[in-house]
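Every protein chain but one is kept in place in this view of the complex.
Moving on, here comes subunit A:
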Amino acid sequence: MSYFQYVALAYGVFFAVLAWDFAVPRLQVRRQLREVRKRLARARRQQAAAAVADDGELSR
């Protein structure tokens, strides 16, 4: 009575679900940090553009 395929399937399910549980929060943290990074870059670009526009006003 080996029941190898049942044991292998059960352990496969166990590790597949744990792998999902491991990967999802990591991806979520990465996505949150990437979004904040993008927002910071956008704010910097807007600041730079505003500074250029201010310079333009003065030179006219």
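By definition in this document, a residue touches a chain if its C-beta (ideal position, glycine included) is under 8 Å from a C-beta of that chain, and two chains touch if they have at least 3 such contacts; residues count from 1.
What we mean here is this: contacts and distances are computed from a predicted model.
Per UniProt, the protein behind the absent chain is "Heme exporter protein C"; the candidates were "RNA polymerase subunit sigma-24", "Carbohydrate ABC transporter membrane protein 1 (CUT1 family)", "Heme exporter protein C" or "Branched-chain amino acid transport system ATP-binding protein". Within the entire complex, the positions of subunit A that touch the omitted partner chain are 1-4, 6-7, 9-11, 13-14, 17-18, 20-22, 24-26, 28-29, 32-33, 35-37, 39-40.
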